[in-house]
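To start, the structure under review is shown below, and the notes come after it.
All protein chains of the complex are present and in place, except for one that has been dropped.
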Amino acid sequence: MKDQSVTLASDRAAAIDVKLIHHDMHVTNLGDRLFYRATQGFALCVLLLAFLLVLDLFRGSWEAIQTFGLKFLVGTTWDPVTHQFGTLPTIIGTLVKALIALLLAVPISIGSAVFITFYVPKWLRPMISYPIELLAGIPSIVFGLWGLFIMVPVIRALQIWLKANFGWFFLFDGPAVYGVGVLAGSVILAIMITPIITAISRDILLTVPRPQIEGMLALGATKWEAIWQVALPYARVGLFGAVILGLGRAIGETMAVTMVGGNSFDLIHSLFDPVHSMASQIASEFTEATYSLYVSSLIYVGLVLFGITILISLGAQFLIRRMSKGQVAVFE
Amino acid sequence: MKATSMQRMTSQTDLHRFRVRKLVELLAVTGMVLCAAVSIFFLLAILGYVVYRGASSIDWEFLTALPLPPGEVGGGIANALIGSVLVVGCATLLAMPIGLGAAVFVNEFPSARLGRAVRFMAEVLTGVPSIVVGLFAYALVVQPMGSFSGLSGSVAYAIIMVPIVLITSHEAFRLVPPSLREASLALGVPKWRTIIGIVLPVSSKALITGGVLAISRALGEAAPMLFTAFGNPFWNLNLGKPIATVPMLIYTYATGPYEDWHRKAWAASFVLMMVVLITSVMTRAFLRGKAHE
Partner (left out) sequence: MNNGGVQMSDESYNREGTEKTTDSHPQTSPDSDTRLEVEHLNVYYGDFRAVKDVNLSIKNNRVTAIIGPSGCGKSTFIRCLNRMHEVTPGGRVQGKVMLDGQDLYGPGVDPVDVRRRVGMVFQKPNVFPSMSIYDNVASGYKLNGVRNRQMIAEKVERSLKNAALWEEIKDDLQKPGTSLSGGQQQRLCIARALAVDPEVLLMDEPCSALDPIATAKIEELIHELKETVTIVIVTHNMQQAARVSDYTAFFYVGELIEFGETQQLFTAPEKRQTEDYITGRFG
């Protein structure tokens, strides 16, 4: 049966059994078998990699897990001197900076994406998309450098102004003169995640079928009304996925946030407070960790960070796939 | 007013409404233009400053000399330039075969469910923060070896590069028409020869692009280097020892106290940006070429 089909093909039969391409398990040719095993080996390497990654993270953080358990996540003291490690402030610092970054980046990204997809003529699109894509390729460390020397002084000036005029508002009631802090970190993150959200949103919006938009136009709607009432709702699952992807990036970002986000382990009270994010905490302290519990605690932070970003990444992929496959039951 | 309404708008309120709707659209479009402008503004701001602050410091000495002791003005980043090339080069040697090989497996032997799992895993891996990759490389290589090393840095970069190579290669293979493979198989050519002799050459452009993308990405990553390759103020070509890389150097210099270090950080960033730009142009050129086929 299956062996027969293999022989047939090698006999140059006129009818090519396309299934042959898939019945590779039963190939008798030695070269093919070796090749199969070799590539399978590479594939397994990838899986092994992922597996080892998780394993090593657990192994490295095991001491800290045993010592602190889940209280690690809610502890508010991070003091290497007294061997007390709790990451609540940095978890909050990470999430707050990421969420504010989203707040700033999402309107700009989706606004740009809508503009590029619906209002820019096809020939002009690359001219606008390209710079935005270029922004996505800039290394994080360069963002950090620019952020530290160019952006932070501007933020400092802004913070001082805000505190002087609106200091009664709790968000602006903080150490304005630092320049580095939650606000700076959020802004740099926002700049960094805008290109990704824009690019994916644009791809998603391009999948909205023309008849949908034309249907709304045919009722006497302006183009904007058609976009707002039909195109955006149609694409909302995919757009949400793009946003989530941006969130994942913002949470995992290291270098830029290390340089402009501030170095403190205290719980934040205002936008101007400096605070570590999980990634910046690891980046700053790892080489100074002198004893094993310290190292283990930092790896524990890495594990938590890993867990959060993986969950978000999975969620984003799931949503974006759903959109592309057209989960919505439009009559075909 | 340019857009007048037709006879049907017989009441003032109808006409008013119509004008309001038009105004809303105008406001929306203005808003969107601003959004795009903001994005482009930041690109120009960053690029601009890097060029402004960095380009002027690029000279022969910068590119070929070793760093001087801290505080002294002058010297260069030659060790970091070579270091980056070595570390990323070694990483490429590790990552390309694995990424390509796995991609071949995923696409050319689709009956194995392993393939789908691998592709999925690659996409998951792209979401891992680079600092966590650094931690993993630390546990995998630095701890057993007992010291920082360029090799651990290469491993870290390789982990970042494999998913990129795998995904881009997989997509490249997918674009190769099945008829090409079938024609070869029908002639009695064994499958492995078909893949190597036909599928790979046909998709070579895309494969190279994927590779270039991965390399470019790795060249710019600083976080994994913090506790793997670590850094080295001296000339070092031995991957078994700590080695300087450009992104790591930028971080050290930018966060240091010396004005000369800051200047060098900008210059090094300029070098990095050039690499990114060239890569981007190459990828674009390739994509445009593909579109014309």
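Think of it as A and B in the order they're written, each chain with its own count starting at 1.
Everything below uses one rule, namely that a residue touches a chain if its C-beta (ideal position, glycine included) is under 8 Å from a C-beta of that chain, and two chains touch if they have at least 3 such contacts.
No experiment lies behind these values; they were computed from the predicted model shown.
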Residue among A:N29, A:Q212, A:N263 or A:S284 that touches the chain left out of view: A:Q212
Of A:F72, A:Y234 or A:Y294, the one touching the omitted chain in the full complex: A:Y234
Selected residue (touches chain absent from view) among A:A98, A:A221 or A:M278: A:A221
Subunit A, residues in touch with the chain not shown (by the definition above): 121-122, 209, 211-212, 214-222, 225, 229-230, 233-234, 236, 328-332
Residue ranges of subunit B at the interface with the undisplayed chain: 2-10, 14, 17-18, 20-22
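What we mean here is this: only the chains that are shown with their structure count from here on.
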Computed distance of Cα centres, subunit B from subunit A, in Å: 15
For the subunit B and subunit A complex, residues of the former touching the latter: 21-22, 24-25, 28-29, 31-36, 38-40, 42-47, 49-50, 53, 97-102, 104-106, 108-112, 114-115, 117-118, 121-133, 135-136, 138-140, 159, 162-163, 166, 178, 181-182, 185-188, 190-193, 195, 216, 219-223, 226-227, 230, 247, 250-251, 254-255, 262, 265-266, 269, 272-273, 276-277, 279-280, 284
Residues on subunit A engaged by subunit B in the complex (per definition of touch): 9-10, 12, 16, 18, 20-25, 27, 29, 31-32, 34-36, 38-47, 49-50, 52-53, 56-57, 59-60, 107-109, 111-112, 114-116, 119, 128, 130-135, 137-146, 148-150, 191, 194-195, 198, 222-225, 228, 248, 251-255, 259, 279, 282-283, 286-287, 298-299, 302, 305-306, 309-310, 312-314, 317
